[in-house]
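All protein chains but one are shown in place.
The letters A, B and C name the chains in turn, as written, and every chain counts its residues from 1.
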């Protein structure tokens, strides 16, 4: 005898098509042009930052950098859906969300410029810094969410990572534990179709990545990650659901990495240009702009003004960044422990001597 | 706009109810009484072995031991569904399957008696030994399956582990990779409802463990793990499917651990006796016996004879086991490397000296 | 005054005390709840402090130390139990890449006060993979503390210190001592100092350095040496990282001879660090080669032969005699 014991469905949400036309009733926030323009601005700022950071790297003024070109809607969706008190636990490609959370561009430049002070966000004290070891931050997010639950706080942890990260056991273990305790955490899969040179299809046989949630016993959904209105709407729902005790959720946001993996990568080695050009047609910034123009909320002059503003803001950040002198060598022993143990004082002294000699 | 992009179903199979009555058409092998009696014998032998091993531990003649009381149908289903050339990658509670694969009881006694020779199966050279670190063997199984695939062999790797193991990232990573390459591997979840003191419900919010497969993008099913006919039938199908290129599969076999986790455990600390007594009603050996008796294939005399036979076989194994003198101290450097590096010769010599002094 | 406690009872008492004193201290791990841990170190805590402060985790050894990192950043002080040290390898990623460096990499913005506890070492006839001792790997991770008690009173005082420490501490409990000895332990909340050796026995002829379970055989050997007229100073390292070389150097400065005893494999063991410290800063005091009596450079054998692997009193004595006879 063979009978069905469980069944599951994965659903996908989108509002605005690639051509900027509306496919269905919009969420409430979308009736406020200022909100939409704010989101548009945040995406443009992110793209401006990315372009500048890549340029800095090319001229030897920054280390390896991971641009989020084409993925700005996910970051901005995250950043606008979260409440200030929530905690963001990001990967290394979520600069747009971090900016909205109060991290300033020169901090991220410092970080990618090889300076730990870039993680000491002046205006955002409780979010996590960038996480480089893929997927390991998922466990931090569930820890943060468990703290919120134990404290009976109405706060949510939001954790983002890529399609590649979904193959890591840590991510699975974290989702599974979130399910067990029904923790207030939302996992955002930033599915840009590539993990360096490995395409989404080689990462998992799962037809959606949202269904990773099913294995963990939690809810999972897809959203068009190039439709910032959809991303924000779906994440707002997921976050509010988690906030009110509805449990964790996985949101897979579908997008495309329009550029190299990082400045150290050369994507032309492994993917055809034609695929990339095709994907440019669905990119999120033009899409929202088309929509705004359609709706009469946006015009060419404002566009130029915005571009200038963003450029000025980023240029100022670069100036600020370039004004930072490296920390002294002894800084590597600062904050290693709350108080440096006696055993390491001699090593610090050796570095201090170096400092003195170096002038 | 919200639309469905994927849907999944988990189905469960059973043939014989707890009272031994048939619920549906039986698979072909079940029309051969000798097959069924062979399976019955294998389950009784396993139970005899387990009881003896526990007794040996209680009297200080064996180390910690993990009984499979109540779970014999899964082991025997695995052992009878596999072809000799297939590779079993077991956990530490699959003795019944190992016996059917050619491992002899005294080898397992040696292992649990603290002697490495217990892993050097004389009659079964290619299966993996018991795996203690939970879930780590899943990666070995996919490696073995990848080897089979690369060699274009019609062989299958079968990996078993418990409900608790499904929470380990390794198990997920292995299932996921098996999906990517469509490897000939079958994962058997021996869901005995407990991971030491942690109940199934605290292990995962997933309503079935079979659905772990969905997250990995592969097929998953449930089977009544106390119905040896169903276990064998479902696993035979899964293995033959994998053998003929149909890809990997997860089979969750539902059973119950009727005794302590191991001899080092005291289950009365954390679970009510009433739950256990209730579960005795569904245990697999009585069920198959009732069915066999029903069908006229079995009678009391044969039962007594079988019990005597099994006891004699296990007693002989115990005798054999107890005849093993410990290996000499230098044995710990044997088989450490193919050839012991020069750097460790002095340490081995030190042990050799010890050996000499000890007489 | 204090009760005569076993080491595992002392651990349990310290956990209870810390949880009583500080509502942010919580315990996590496999079977730590109703079951009270496989060694009963958390026995009764779930009943006393409830399921929100004593949390059973799924079998996810990589995740739950990361979970503790997340909790620690939010003002909790999690204590994570690993069931056996052999199952702690998956924790190394989070320990090395996150817990130990979160403070440093965020310039103090986020900190990580947590304790990871694990029973470790051999000698109890445990199954495969249940008798490992790789404390040296942990001691190589900058930013971590690694603490190992050698007696019930040490376990109580050092565990309280570890829990009160503002940084991540790995606390390894020699399971061979869990029930083999009793010692008076006053549950007065008194912590013992971290980052410091304890001199268990004075002596001017030979310095013997060890930690954890091996302290027992080392002390026994020192007894025999005393009867032979050799004054052996026995130093219990207690905090493996950071290492208090000063105490060892001062002792060897007096004795000129040193035997180091540990259960872990010799190569890359913590004993190498101590010997290296002596070869550097203590060289001029050395009157004899620095000998290490250790586990062998092989896989910990299954239990029938584990006693041949563990440093025995006899092996320690032999080494001490060699050190004393060297001229």
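Keep in mind that, in the parts below, contacts are C-beta pairs under 8 Å (C-beta built on N, C-alpha and C of every residue); 3 or more make two chains touch, one makes a residue touch a chain.
Predicted, not measured: the structure shown is a model, and the values here were computed from it.
Asks: For the unseen chain, which displayed partners does it touch in the full complex?
Replies: Touch partners of the hidden chain, whole complex considered, are A, B, C.
Asks: Could you tell me which of A:167, A:208 or A:222 touches the chain that is not displayed?
Replies: A:167
Asks: I'm checking contacts with the chain that's been left out. Which of B:96, B:129 or B:164 qualifies?
Replies: B:129
Asks: Just one of A:7, A:64 or A:339 touches the chain that is missing; which is it?
Replies: Within the whole complex, the residue contacting the unshown chain is A:64.
Asks: Among C:216, C:261 or C:278, which one is in touch with the chain left out?
Replies: The single option touching the absent chain is C:278.
Asks: Using the document's contact rule, name the residues of subunit C that touch the chain not shown here.
Replies: Touch set of subunit C with respect to the missing chain: 62, 86, 89-90, 92-93, 96-97, 100-101, 104-105, 128-129, 134, 136-137, 139-143, 241-243, 264-265, 267-276, 278-281, 283-284, 286, 288-292, 296-299.
Asks: Just checking the interface: what residues of subunit B touch the absent partner chain?
Replies: Against the left-out chain, subunit B lists 89, 116-117, 119-121, 125-126, 128-129, 133, 136, 138-148, 150-151, 157, 169-170, 173-174, 176-177, 180, 332, 334-338, 341-344.
Asks: Residues of subunit A in contact with the chain that isn't shown?
Replies: 63-64, 111-116, 130, 132-135, 164-165, 167-169, 195-198, 202-204, 264-265, 269-270, 326-327, 329, 331-333, 336, 343-344, 347, 351, 354
Here is the rule we use: only the chains that are shown with their structure count from here on.
Asks: Based on the averaged CA atom positions, which chain is farthest from subunit B?
Replies: For subunit B, the chain whose C-alpha mean is farthest off is A.
Asks: Centroid from C-alpha atoms only, then distance subunit B to subunit C, rounded to Å. What do you get?
Replies: 36
Asks: Report the inter-chain centroid distance for subunit A and subunit C in whole angstrom, where each centroid is the mean of the CA atoms.
Replies: 40
Asks: Give me the residues of subunit B that touch two or more other chains.
Replies: 167-169, 202-204
Asks: What parts of subunit C, by residue number, touch at least two of the other chains?
Replies: Touching at least two other chains: 58, 60, 62-63.
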